[in-house]
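Worksheet: one structure, shown below.
All protein chains but one are shown at their positions in the complex.
Up next, subunit A:
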Amino acid sequence: MNLNIDAAKEMTYDAIVIGSGVSGGWAAKELTEKGLRVLMLEKGHQLEHVTGYPNATKDPWELKYNGRLTMEQKETHPKLMRDYPYNENTETYWMKDTDSLYKEEKRFDWYRPNIVGGKSIMWGRQSYRLSDIDFEGNLKDGIAVDWPIRYKDVAPWYSYVEKVVGISGEKLNLPQLPDSDFLPPMEMYCVEKEVRKRIEKEFPGRTMTIGRVANLSKAMEAQTGIGRAPCQYRNRCAMGCPYGAYFSTQSCTLPYAGKTGRLTLRPDSVVTNILYDENQKRATGVRVVDAKTLQERQYQAKIIFVCGSALGSTAILLNSTSNRFPNGFGNDSEQLGHNLMDHHFRTGASGIWEGDLDKYYIGRRANGIYVPRYRNIGNDKRDYLRGFGYQGSGSRQNWQREIAELSFGADYKEDMTKPGPWTMGLSGFGETLPYYENRMYLDKTNKDKWGMPLVVFDAEFKDNEKKMRKDMQNDAVEMLERSGLKNVKGYDNGSYPGMAIHEMGTARMGRDPKTSVLNGNNQVHGVKNVFVTDGAFMTSASCVNPSLTYMAMTARAADFAVKEMKKRNI
């Protein structure tokens, strides 16, 4: 790979890509392949593919704390420690809260990676297409603004990215969950196969399928050609995969961009501002602070792709003020920072499956099952808008199953060395509506060590989400009970914005510059050479995991941008 990491002398490029996660990686790949010289700026440190993943091939006895955090790590991560994604295995991949300062008017869990590749390294890899039920939702419900695009606009771009990424899954022909161009589906556990049959029989209109996941069930030429191997079923994805078996920037888009010889990657680069030229009425480049030396530089480019993960991107835009844009870059609509969304989750049910004790499994499937949305579809009408899907899994209980019981001794030990009963769990992921008042803004009087004003979060789930959560729990209980599971228990562990790490909105797309920040090509209304292609553009949230949509929309926007450059419109 030909990556020019030390680019101190090079200050002018065709394109600058801010961020190196799912969206930034795709922007870099597409723009370099179309002939542009690209500078990719990443706030976090370098993370080399294969050799850079510290825990990926360790045996369990080589981990010091079996996944736990030390008191010291908790001290430096008082916010991240509130939930499990920050743990011993991924410790070095996240920013310290003591560096990554932000404020909470209301609780918000902001998971910010500190690495090249961003969250594409630790992501859950669940990959689903949005449908026209999503794209038409706002218009039909009369809320927020209409999406400026429809499914047909994105469908070819979904196919385009899927062939490169590799999405394993099963075709269902459902209008609410369009099929991807799939690699072979992963297999279900016996309990999952049974529950699926019973759900389909007992609940017409509902089904359960294997998760659609960006892990290679089979490696095609698009993957083997850049050194990716099929999934080894180790289920250690979040630590980084030395086989390149799941999609990440490192395994996929970075090698493709690197092959062109036109990519310059600069880690440790905190972008604080996009620079605007009042005469040319366009962005001219970015201001960067070196994360380690705090040295300041400026880079110039003809176009800028902002891919700093929804909230990071919007923070940069809000901080980029000028005479033309006193309230934030491209913020004529006053919508920048508003309509903040995340999925709400952490509610569902689980139970015990008494059968199939003569069955076991081999391999650790890095994937679960998925129940596509069925609420408020067709003739179904609820007392809330939109709907939810379930992720979940069967599993056979292991040696940890009595850890909180009073048993001990030889019998305890021998019991634990034999597999326990099968279980099945369903966990809902619900759509959140885009509320104007759910927002982030900058506290310009308080800055972090790189000089960035602190982001303040003021967002909450509201009545529509609360009503939906009742169904999310009750339906899960009902489906598992009627599937024959025993000791079924519902739960609602509470959900705060940010926890699903599906942050969306704050620079929404729309048809009208008066009410939206971006047009249907992810282009800032009024500044033609700036594009925002991460979760910030989302006009509504859907209930499906969003990353695949960012990939497709980034590829689509890159195609548009380069065509516009060739036509000299940019």
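As a convention for this text, a residue touches a chain if its C-beta (ideal position, glycine included) is under 8 Å from a C-beta of that chain, and two chains touch if they have at least 3 such contacts; residues count from 1.
Please note the rule applied: contacts and distances are computed from a predicted model.
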Review point. Out of "acetolactate synthase", "Extracellular solute-binding protein", "Gluconate 2-dehydrogenase subunit 3-like protein" or "Ketol-acid reductoisomerase (NADP(+))", what name does the UniProt record list for the absent chain?
Key: "Gluconate 2-dehydrogenase subunit 3-like protein"
Revision key, fill the gap. Full-complex touch with the removed chain, picking from A:207, A:232, A:284 or A:321, is A:232
Review point. Which of these touches the unseen chain: A:160, A:182, A:203 or A:361?
Key: A:361
Point to revise | Candidate in contact with the missing chain, chosen from A:123, A:299, A:325 or A:388 | key: A:123
Revision key, fill the gap. Answer key for A:244, A:392, A:505 or A:535 versus the chain not shown reads A:392
**Study point:** Residues of subunit A in contact with the chain not shown
**Key:** 59-61, 63-72, 74-75, 78, 81, 83-85, 87-89, 122-124, 126, 186-190, 192-193, 211, 231-238, 345, 348, 350, 356-369, 391-395, 397-401, 403-406, 408-410, 412-414, 416-420, 423, 425, 427, 491, 493, 499-502
